[in-house]
Structure formats: structure tokens, C-alpha cells
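Only one structure is covered here, and it is reproduced in the block below.
For this view, one protein chain was removed and the others were kept in their places.
Chain naming follows the written order as A, B and C, and within any one chain the residues start at number 1.
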Amino acid sequence: MTEGDGQGNGQEQAGGEGPVAVELTKKDFTSDQEPRWCPGCGDYAILSTVQGFLPDLGVPPWKMVWVAGIGCSGRFAYYVDTYGVHGIHGRAPALATGIATARPELSVWVATGDGDALSIGGNHLIHSLRRNVDIKILLFNNQIYGLTKGQYSPTSPEGKVTKSTPFGSLDHPFNPVALALGAEASFVARTIDNDRQHFSAVLRAAASHRGAAFIEIYQNCNVFNDGAFAAVRDKQAGAQKNQIRLEHGQPIRFGEQGEKGVTMNPDGTLSIVDVGEVGEDRLLVHDAHRPEPSLAFALAHLAEQPVGPTPIGIFRQVSRPVYGEAMDRQIADAQEKLGQGDLAKLLHSGDTWSVE
Amino acid sequence: MTEGDGQGNGQEQAGGEGPVAVELTKKDFTSDQEPRWCPGCGDYAILSTVQGFLPDLGVPPWKMVWVAGIGCSGRFAYYVDTYGVHGIHGRAPALATGIATARPELSVWVATGDGDALSIGGNHLIHSLRRNVDIKILLFNNQIYGLTKGQYSPTSPEGKVTKSTPFGSLDHPFNPVALALGAEASFVARTIDNDRQHFSAVLRAAASHRGAAFIEIYQNCNVFNDGAFAAVRDKQAGAQKNQIRLEHGQPIRFGEQGEKGVTMNPDGTLSIVDVGEVGEDRLLVHDAHRPEPSLAFALAHLAEQPVGPTPIGIFRQVSRPVYGEAMDRQIADAQEKLGQGDLAKLLHSGDTWSVE
Amino acid sequence: MVTKHVEQKDHVVVRFAGDSGDGMQLTGDRFTTATAMLGNDLATLPDFPAEIRAPAGTLHGVSAFQIHFSSDDILTPGDHPTVLVAMNPAALKTNLADLVRGGTVIANEDGFTDRNLEKAGYPANPLEDGSLDDYQVFAVPMTSLTVRATEGIEGITKKEAERSKNFFALGLVSWMYGRPTDVTLRWIDKKFGTKPAIRDANTAAFKAGYNFGETTEIFAVHYEVKAAPAAPGTYRNVSGATALAWGLIAASARSGLPLFYASYPITPASDLLHELSRHKNFGVRTFQAEDEIAAANMALGAAFSGHLGVTGTSGPGMDLKEETIGLAVALELPMVIVDVQRAGPSTGMPTKTEAADLLMAMYGRHGESPLPIVAAYTPANCFDAAIEAVRIAVKYRTPVILLSETFLANSSEPWRLPDVADLPAIEPNFAAGPNADGQFLPYLRDENLARPWAPPGTEGLEHRIGGLEKEAESTGNISYDALNHEKATLLRAAKVAKIAEETPELAVDDPDGDAELLVLGWGSTYGTIQDAARRARGAGYRVATAHLFHMNPLPRNIGEVLRSYPKVLIPELNMGQLLKIVRAEFLVAAEGFHKVQGVPIFSEELEHEITRRLS
Partner (left out) sequence: MVTKHVEQKDHVVVRFAGDSGDGMQLTGDRFTTATAMLGNDLATLPDFPAEIRAPAGTLHGVSAFQIHFSSDDILTPGDHPTVLVAMNPAALKTNLADLVRGGTVIANEDGFTDRNLEKAGYPANPLEDGSLDDYQVFAVPMTSLTVRATEGIEGITKKEAERSKNFFALGLVSWMYGRPTDVTLRWIDKKFGTKPAIRDANTAAFKAGYNFGETTEIFAVHYEVKAAPAAPGTYRNVSGATALAWGLIAASARSGLPLFYASYPITPASDLLHELSRHKNFGVRTFQAEDEIAAANMALGAAFSGHLGVTGTSGPGMDLKEETIGLAVALELPMVIVDVQRAGPSTGMPTKTEAADLLMAMYGRHGESPLPIVAAYTPANCFDAAIEAVRIAVKYRTPVILLSETFLANSSEPWRLPDVADLPAIEPNFAAGPNADGQFLPYLRDENLARPWAPPGTEGLEHRIGGLEKEAESTGNISYDALNHEKATLLRAAKVAKIAEETPELAVDDPDGDAELLVLGWGSTYGTIQDAARRARGAGYRVATAHLFHMNPLPRNIGEVLRSYPKVLIPELNMGQLLKIVRAEFLVAAEGFHKVQGVPIFSEELEHEITRRLS
């Protein structure tokens, strides 16, 4: 099968019962708990976009689970009126793996932060990606530890001055998209908290992807790291000209009038060029479905930090066996081959003897 | 500076005192503990190659530390007659980071396994690589859990039948080289336990690299996973024709008489070709020093499993600030700016008052 | 054909010892099965080295298997072997000290080469230098006899033939104790059916060993050990590891909850993962996680999803799971955590037994996070313990820690198979709908203080729970209210304490009701305690015994019981952990007897501790 037409992540089930009886609305995905983020936090925009998107998905709230770790991002789970677990720090992907593997028919979503997913939770993240567990991971990347009041994170740029690094951080940051690609992820995307339309499109693609979907969201923490993504997020800062919007099958161009583009050099390196100079047909055509992840990887490294032209959109989207489904298949096969388990038979299997 | 000529990893110190007085021999790096691996285990070959190489390094045993995790590989630390710590499962990179950051002048080495480093220890591995801590990591990859008697590991191929997966494993494996590259590693290489010469050359390059060096070693576990690497390891299995030996600056060719080669297509994908057909000058020239890791990443994906033509050697070797040194510099700067810390001054700083 | 004299014996302790490569564990297993089939009561004690396959002939490479079998019911694998089968000098060296004086040594003469003698540190050959004069020694050239016996077998190399020597030993000892041969021969057929050459070699070696005893003069007598009296029923021999795994499957079957077992391999808990992964046809999902933290979280996620979430590990893995177990305490979801204890601290001695994780199970998490604890006390009892742990977890919506031990997991005993219908039924009682006029309150508690379990999938029951403190009795919404936190803390404790209202009272075995000393135990010390008490009573001492199955909460009558005896002795394979709990709780001057040597307590050791307190 080709991507996109997948009906993974809870939709079969929902579909299985025919179109959901009641028309779903944003209200159906809004809990009675009042959000407690700082005024102006990018998390509000994320919540509103997600709650606005979920009804389109056609999965009723009772077939959906939101799992979150600890962090400002972690509060997300309380605000979406579905089933939800607010776990412990960094373990959301593991917890969600348990849910998605036990109940492959559920739609399972993870809300996590750059510290939660990439610092303490890095191991669970990369393992859930390589296994292609059917979970959709939303990484709220604000390049800072918000809830603990402002220490640098694994995505903060080198030299970052924070509460824990008054002389500047020494850590070379992760490139979350590159890390996910190195971890065999089958779906990798990047979007921006305040770009409702782009964000929604990415969510839609992720939801229909069969297996693990990793979405990095540039999220502004206006209290501890305001403006970290200004170059690609704020109109005044010229976001338009810096957003390189990747579209599968389309030549990669950007800028106010698409005057800029990306080309691949004979040695495989990428360059940013003036479309006028090189001509449209020399532009690199984005291929998110390419089985081999090197192109996506190269695009991920086009910008190490979102301070200039930066790709957003779907870097990679390929088809791989889905973990939970595969496990169900093994069970079905075993039951077919060995028959439904019979406890008495099991206890009496092998060498036994009787005493009258 | 360019790579290779770096004098990192304990050599300054050693050098600092002029050439080490006594000529070092293999004996100086051989402890009194008798190795306890299974007869025929690839670990013996690794130990012997390492002990044979270390004397050339010019670092005296008392300035070297070997850190190991738990696993058959973990026993390594007991057999090299240097300072050593056999830590707990998966944490060797973190323990070694503490040592290398506290004492940048020491030569710090890590011996770990595919379960130790990639399963439970995955997070510490990727973080030590991104930080570029000055440690040399030897990953004994036997695609199995040896010490616990034969469960599959994160590098075992899909469908692997083991004690814990009688119906075959469902996990899609990591590609250790690709994972390391995705984690911003500055030095990434692959070698083979029984190829003393190639292995020694890789060790030499790693030792002189300033920062974290990651070396994947194909290691045969003849008890629980015999022959997993036969295609690239055993002469009878035609190892010669499957080893793609990467050499910086050289066109990539392989085969008994180098009749095969690797080319890059316009779309950035790689192909294996007959040199005769395409001609030598069309071959891809390996560039391990390229700042951008995509070429190394593409080469890592040339073979997902070592069952056919598989690249070995140094995939990537670039220069980045070294973590421990950077921290020392910050301390030196602080002392220069603020003066050597004075405890009494600190206690009396800010608002104080006196009572007569 | 010499005629052999037959002697009756009621107790025999045989230990098979050889190189890790010699297949001693297999030999022991086979001998055990034959013995079980004969109806003897038995207990076994496997003892293998940490190394996978240490270099041949070395002292640290020795692997041993001990079996105690009898015509009465017995309780332990025996303090000292009466017969030692030594396949090489290292095996003799490392095991001789345990042999009873005057005991029997059956040595593989061919294994006593100069090279092996040297590796074992023998200046001279002990089979010849008279150093074994205190023992009855039979030197048998097992290797060469095996090779001879296998001559002419199609496609068998000499090396392979030699590897069959353990079957020669098995045959010989089977003859000595009149074990049935058919069981073993059938097994060989089945096991090596696909490798005819090997099958034939093993068969030939086994028969050769058996006939060697029968025909040669060397052995004048052989022994008969009659079947032990046993209740009517069907029996099998079972190890603690298998019993525990099957107990989880049984609990799954009885509750209708699909079993989800997430684990990260670790000795000695890995066997649970191995055994469970073979039974997918029971709907069992086994998940080899990236680490113990992930395994615990996966099991918890499965529990949230309405599955029977179980995770298993040993000491080091328990340390790592504690934070997640604390979350489970806060979420109040059913979950079972199996800890197969091994010798610590830290990596310790991974293949050796100990029972020193009790206090960690009680207090290993930050804050006040109480949970129920069940401890298995015999190999077969691991089956019941697993079911009981699940029953409590599901009924009270709480994580339960199930304690086993290396010794229990590896040891085996005859098990009278229960009737499946008699196993306790377990009711998941999922929330079906709103529980408070039209509304669903996830923390509205029932008479057991348990909250509703509402897995995803039911319309109207959508709810969100987490590790932050929650309103304690209805909504479960995040609450920072001071008094609510205290209430929640007390409720979590009360719920666990309440379990004691339904668990059985502590039963005391005090034959004449006049005992001066109560021996209170838990875990694998059960057999030793029963055996030692028996011996002490035999010697005229007045001793009572009681054994704990529920470690938390303790049986409701334990205080009474403890106070009703002038002296209380608590033997433990740790430095006194139950002792601390009991003293703190009941202020009784109980004393402890502690052994931390990586092996079980011997009956004679405990007997001495009992008698010296009563003399």
C-alpha cells in the first residue's frame, strides 16, 4: 500500500462501525479543566489547533487516549476530553506503547516536551520509533525546561545562558528530526505552534499514518525562552521568507514569492539557491516516501537551528509493519496453529503421574 | 585544525611529560585476571587486538581508564591492566562522562554491548555523543544478549527467533552507525572482531580523535548467535567481496579485485556498480571529514544488515569542541574574571550585619 | 552375570557436578523426572556459574545439580549430598567438602587428565593418592566407555560421542537407584528426533551406563527408594519459574483479562519471559522492553487499557521500576510486579539466591506509597502466589509486588495439579457507565476503597488520571489542597490495610500447643523451617512454626500469635528484614537468624539455632 491512504490509529475501529453517529465538535474534545499555562504560552495555540482538528479525524473521544509526560507540555493530557494518562517524566512513549500494543484499535497520542522526550525520555522515544508502535508523538519543542523554571534543554543552542548555565551551556544540541530519522522513524515532521493550517495538515497526515509518527512543534515559551523561533514563527521577523515548506513530489522552493529554492549538488550536499539563477527544473524535488532516509536526513541538516531558512512539513513518511498489529497477528497465528489456550491441558502437558 | 592530528584523549598529558620513559608492551595492559568468555568467543580477539594496540598509543596504563557496563562485553574492564570500573547495566557512557569531564587529561575507554549501549543504555549513549565527551566507545555488537543466555537485542534482525521470541522478534532493529550519526556523533566507525589490522587502524584513529568516538565492532557470539556476521567476517563465506572498506579521500570500491564500487545518483541515492561498466572516475569518493553528516548517513544505510556488501571503516570524523576541555576553560575563565574562589568572601558576600 | 544385592533407602541426596559444557543441569532434570514418575517425593537445587561457558576444567566453570528424593515427604534439597557424581577434577574439588563423610563419589576417570588436575589445582590424582579414603569411590572411565558404546553409529564424530558421557552417568545412577529407563529413553527420542545420530549416541550412552552398573563387579549393591505416600491426584514436577508463569496464565484465564507481560531480561527472572512467550495461544502478549523502566510503564499502560499488566525482574531492575510503581500507586490501577530476588547489593551474585528485597518492596519508593506484597514459599506455591497477587491487584486496583527467589525459580518439586474449576475466580468489574447520577467519577471508591477501572472504549467514561496529587474520593482532579493530600495519603494506606480483613489468618503449627519458641518465616525458608522444626521436635524440643504468604498487609492475627509465644525466631536469607517489620509493628523481642551466602539455609543450621535457644 502507499502512504496516506492508511487507515491506522483507531480509524478502522471507528470506521468499522460506520461513520460515527454524532457529528463531533471541538467541544467533544474539550475537558472541564481550565488550562493553567502562562498567558501567551504557545501551548494554548497547540491545544486549540489539536482540539479543532480532532473532530475531523472521525474517532470518538472514547476510542482515543492522550498520554503525556511531565512538563508544561504534560498538562496537555488534562485538557483534551478523551481517555488520558499524565505519566511520569520521560516515560510517555513507553506508557503509550503499552496502550497501543494492548489495544491496537485505539487512537493513541503522546504530548511531550524537549526535556521530557529528548533528555530523560530519549531512550523510550527512539525505541518506540524503531518499533513503529502506532502512536502519534507531539514534541512541544520550546528549547527550554519550562515547568522547572528555565534550565537549558537538549535542543537549546550551544552557549545558551540559563538558570543552570550562567556562563553558557556547553552542550551541542540534538536536531530532533535527524535523531528521529537515525532511530528508523517511519513518519517525521516539523510544524509551528501558531500556524494552525500547516499544523492541522501535518496532524492529519500523522493520524492516517500507520505506525509511529513523530512531530516536532516549534513552541514559544514566552516566559523563559521568548522568541527562540522568531525567524520562522513571527511575521515581523520575516517568518515567510524563512519557512521552507516541504511538499511531497514538489520542487523545494520558498521565500515570499518562492524566489528561493534548494538544489542537490553532485556530491549529495544541498544548497540554497535563487530560483531565478538556476531555474526551477534544477530544484530538488521532495520525496517523503523514499524508503531510504538519507534525503530526509540531509533536509533535516539544512538548518541546525531555526534562525534562518528552515524546512517544515513532512520529512519522511514510509510504510513499515505496525508493532501492535504484528503482535496481534502472532497471537492469532498461534491460536490457529495451537488452538485456543486450554489451561487444564497446559497444566497436564509433559510428564505427569497419578496417585490413586 | 584538521582531524587525525588531534592529540586528545590523554596524549597531551602523556606527551606533556615527554615520551613515556619505559617502552610499553602488551603485558603492561594485561591484568592478572583470566578471561572467562566461552571458548571461541569473538571477545577474545577484541581483547587481544586492543591489548596489542594500546602500547602504541603511548599512554601509560595509570593514565588510562576502562569503563564497562554489564554483559559478556562488560567483563572486558577486568582484563585490561589499567584503572577500570565495571559499572551497572547501560550506564557506562554516563560513568565515563563523569571521569572524562572531571579529568580531561585521562584516556577514557568504554566497552559495551548491543544490549548495554543500545537497549537500556541508549539514552546515555546518544547524549555522550552529542556532547562530544572525550571517551572512546567500543560497541561489541553480537546482535544478541549473551550474558543472559540468548535473547534478541536492538540490533537483531526482524523475525529473529530467540529464547524470548520463539515465534520471531517483531522489532525493527537499530542501525548503530545511523543512530550515532543522528545523535550528532563526531567520530563514527565500524570494524570486525577478527580483522586485527583494520580494527587496530580504527582504534588508532579513534584514539587520536578529540571527543567522543563511536566504534561498532561486529563480534561473533559463537554460542547464541554464531555466524551472524559470516558474510563480512568469514573468508569461506566470501567476506572479502562483501567488505566495503571506506577510506577518506578514496573512491569507494570493493570486491576481490576491487571490481565493484559505489556511485551516487543525481537524487542522492547510492548504487553498487561494476567499476568496469561505469568507470572508476564515476565512483563516489569517501569524505569522512565533511561537516554535514548526510553522506556518512547514506553509507550507513547502504547495508541494513551485514548479509551482503557492507561498509566498514571510518564513516565520519569531524572536529567539534570537546566537552571536558570546554568545562575546564569555563572554570579557568571564571577564575581569571572573578579570581580564585575565596570561601570567607563568599560567606560574607551580599547583605550582612554585625552584633558586637 | 553377577547378582546384585538390593538395599532399601528412604533418603538419598545425589549431586551431579561437571563442566558448564557437560550438561549437568540436563542430566539432573532427566534424573528428576524419572524420580518424580516413580512417585518419590523430591526437591532439587541447581547451581550454575555466572559464566555462560567458562573454559573447560576450571573451578569457576563447574555446574552442579542436586536432588533429594525420598519415600517420605521431604521439604528441602538436602544439606549434604550422599552421592557425588564428578565428571572432572574441578567438579570434585569444588563439591567434595559438601559430601557427607563416608559418602559415595562416582568419578569420570577419563576426566582426571593431568591438564584437568592441574587446572583444578590438584598436585596428584585424588582418585589414586588415597586422599579420598574416607569416601566410597567409584572411578569409571565414562568418556571412553561412551565412545566405545557409540561406535558404529552413523555420522557421529568422536567429539560428539564424548559429549554423550553425561547420559552414561545418568544411566549408571539410574541403575543404582532403580529409576525407570523408559521415561528417559522416550525423552531422548522426542528431544533429538531431528538429529538421529545424536539421539542414538545418547541412547547408547544411557544404556551403556545402566548396563555398566548391572554387569560389572564394581557395584555390589544397588538401592530401592519406594514411592512416597501422596494424596490421590495427578502430579507433575514443576519449577518455581514455570509455576509462576503458569499462575499468571491461570489468573488471566480466570479473570478473562488478556495477559500483558512486559519485561527486560535479567537472571533469574528471564525464564518467566521465556516461558510466557511460548503461550501466545492463551492470548499472552510478551514484550521485551528496552529497559525495566519501559517494561513497567508498558505494563501500566496495558493495565490502563484493561489488560492484566505484569512486569517481572530481579533486584537491579526493581530499583529502576520504583518510580513507575509509585505512579501505579497514585493511579490506583491493577498491576503485578514480580521480583525474583537474587544476591545483592548491586550486581552482586546474579545466579545465587537471597531474599533481601523485602524492605525495598515495602519502602523503595519516595513519599508514602504503600502497596500489597505476596511472597511465594515453594516452587509449586509460585502458582498460587501469582494468582493471589493478581486477585488482590484487580480487586483493590493497586500494584502488587510478588516476591520470588532464585532458589524457588530454579528448584523443582512434585505438584499435585489443581482442578482448574477450583481456582479462584477473579472479577475485573469494569466500570460499565456513569457512577454518580449521569457523571463518571474515576476516584469514587467502593466498599474496599477501590476506585472504578474504566479502560478506554466506553462512551461517557472518558477520564484523565496522573501522578500529581488528586482529589481523593470522587473526581480525581489535580488537587493541591492540604487536607485532601492528607486524606488521600490515609486512604491509600487504608485501602492496603483493609486487605487483611479478607486474607486468611496466620496458621500456626504447634503440635502439642505448648511450644516455647515460634519460628516465623517467609519465602523459600519454608522447607528448611518445617524440616528443622521436625528434627527439633524429634529431639524433644517444643517448637511451633508459622509461615507468611501475605507480607503486606500482614495477617490480622499475627500480633496475637507473636505475643502468645515466649520466644520468636525469624530465620531469613537477609540481615533481618521481616524481623525489623515485626519488631516495629508489634514490639515483640523477636530474634533473627541470618544467612547471606547465596544458598538456602540448611536444616541442621536452623535446627541448631532452635535448640540452642531452648536448651
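One rule holds for everything that comes next: contacts are C-beta pairs under 8 Å (C-beta built on N, C-alpha and C of every residue); 3 or more make two chains touch, one makes a residue touch a chain.
Bear in mind the structure is a predicted one, so any value in this text is a computation, not a measurement.
Although it is left out of the displayed model, the omitted chain contacts the following shown chains in the full complex: A, B, C.
From the options C:K195, C:K226 or C:K580, the residue with contact to the unseen chain in the full assembly is C:K580. One of C:G315, C:P334 or C:G476 touches the chain omitted from the figure, and that residue is C:G315.
The hidden chain makes contact, of the residues A:F53, A:W109 or A:Y152, with A:Y152.
Considering C:L38, C:A204, C:M360 or C:L408, the position touching the chain not shown turns out to be C:M360 (whole complex).
Within chain C, the residues in touch with the undisplayed chain are 49-50, 60, 314-316, 318-320, 322-323, 326-327, 329-330, 339, 341, 343-349, 352, 354, 356-357, 359-360, 362-369, 466-469, 480, 482-483, 485-486, 489, 492-493, 574-575, 579-581, 583-585, 587-589, 595-599. On the side of chain B, touch with the chain left out of the figure occurs at residues 31, 33, 60-68, 70, 77-78, 81-88, 91, 94-99, 101-103, 106, 123-124, 127, 327, 330-331, 333-335, 337-341, 343-344, 346-348, 350-356. Residue positions on chain A in contact with the hidden chain: 34, 36-39, 70, 72, 86, 88-90, 115, 119-120, 122, 145-149, 151-152, 154, 163-167, 169, 171, 223, in rising order.
Rule of thumb we're sticking to: only the chains that are shown with their structure count from here on.
Annotation: 40 Å between the Cα-based centres of chain B and chain C. Distance between chain centres (mean CA atoms), chain A to chain C: 44 Å.
Shared contact sites, meaning residues of chain C that touch two or more other chains, fall at 280, 290-291. Residue positions 123, 127, 327, 330, 333-334 of chain A each touch two or more of the other chains.
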